[in-house]
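What you see is the complex with one protein chain gone and the rest in place.
Let's turn to chain A:
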Amino acid sequence: MLNYVGKSIPKYDVMGHVTGKTVYPSDVKMPGMLICKTLRSPYKRARIHSIDISEALKVKGVHAVITKDDVPYNKFAMYPDQDVLAEEMVRFKGQNIAAVAADDKATALEALSKIKLDIEELPAVVDPREAMKEGAPLVRPEGNRYLFDGKYPTRKIRKGNIEEGFAEADFIVEGSYRTTSQEHAPLETCSSLAYIDGTGRLVIHSKSQGLFFTQWDLANVFQIPLSKLKLVGGTIGGGFGGMLSIHTDHIAGLLALKTRRPVKFAFTREDEMLHSSVRNPWFFKYKDGIRKDGVITVRQVELIHDCGGYSEMGMYVLEKSVNYIAGPNKIKNVWVDGTLVYTNKMPSGAMRGFGVNVGQFAEQLQTEKLARTVGISPFDIRFVNSFKEGDLAHAQNPLVAVSGIEVLQKVAKMAGVELPEKYLAMSSKDSGEGGVRND
């Protein structure tokens, strides 16, 4: 008998949230705090010939102007291939090139306008299908497709034999689906306050969703031991994955180290929408085989993830999508090829659903198509193909605590759908791998 687990209990700090007493990272201010603004690339793909900051430094109230030359280690992110401040080649519009710390926002903006940027716009590519073609503008010098484990152009699932699956099918059904760029829209925008404390350590109040994750990455950028870097935060105004990517902490930290003053770098709502990571677009192509009785005999999926200019979390979300793209269905023959393509746009970050929800959106539309082709109901096709306890998932791992059938039974009851007796009698526990299927 459980006493505390399973109860309805208001959140630990909810009263603070609803009465305005909770202090979020973006609420933190300090005396003598400088304001940071950054110069961003006006072009999607460009070559920087020179950056002249001399006039910007002369603006009264400007305390520092930094470029790539001021960054101890100019790479960051989960897969550290992003420039903190742009090197010669710019890969997306809005990429940070220089940063200013000034007494106030107006001075910071004035200083930005005084930076002389000699930049040459180059042909860009934003459609990943175009980026994969021969002769497309190179987003990255080594090529526009990511190679998994250093050599595989796709992340694969291979289970069973798709030729046999198609031969066994009564119908072949194809479908193409696409999802778009989505903003996390958290209440609190990205924000950092960085300062040097009394012991000479760098402290950053961060909106990160993973303080240690961010600390590790930043220590590398600043080239300082973890003992010299403290991150403060933990309770933040929404994240939805967006705050797993670093947007302001690195630059605020660099400017605090340079000026020895507290530096605030906070995104406006416009910054948040234009310059913080997003859910990047996906393309899905399905080819399925299905029998007259509704059994899906084969599923072949090609998916393309538009990763943007840098890797960020692209590999991770693609892998996750590939593993779940064939849906909650037991299918004997599965073939998946996932491709990660670099394009000239904001790098792909994490967003609630991490590559899985976009894939399952596509998969569930395809399932609808299958049901209509065969002439069975949306419930029929799901019950007939549902995974059961102990079945192997598409990555061939055994599934435990399976309840695909039970959630369908319950939702049908809630929505007033009368299910045939054979489905009401089904259970996820009936039979698993090696057992006898109801089909």
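The definition used in the following text is that a residue touches a chain if its C-beta (ideal position, glycine included) is under 8 Å from a C-beta of that chain, and two chains touch if they have at least 3 such contacts; residues count from 1.
We adopt the following convention: contacts and distances are computed from a predicted model.
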Omitted chain, identified by the protein name its UniProt record gives, among "Acetyl-CoA C-acetyltransferase", "Iron-sulfur cluster-binding protein", "ABC transporter permease" or "Nicotinate dehydrogenase medium molybdopterin subunit": "Nicotinate dehydrogenase medium molybdopterin subunit"
Selected from A:G165, A:G289, A:G314 or A:G327 as touching the chain missing from the view: A:G327
Given A:I119, A:L138 or A:V356, the one touching the chain that is not displayed: A:V356
Of A:E164, A:E183 or A:D430, the one touching the omitted chain in the full complex: A:E183
Which residue of A:S26, A:Q82, A:N96 or A:Q215 touches the chain not shown here: A:Q215
Residues in chain A touching the chain absent from view: 2-14, 44, 126-130, 148-149, 152, 155-159, 175-183, 185-186, 208-213, 215, 226, 229-241, 243-244, 269-270, 273-274, 278, 281, 306, 316, 319-320, 322-324, 327-328, 336, 345, 350, 352-354, 356-357, 360-361, 363-365, 368-369, 378-379, 382, 387, 393-397, 399-404, 406-408, 410-412, 414-415, 417, 428
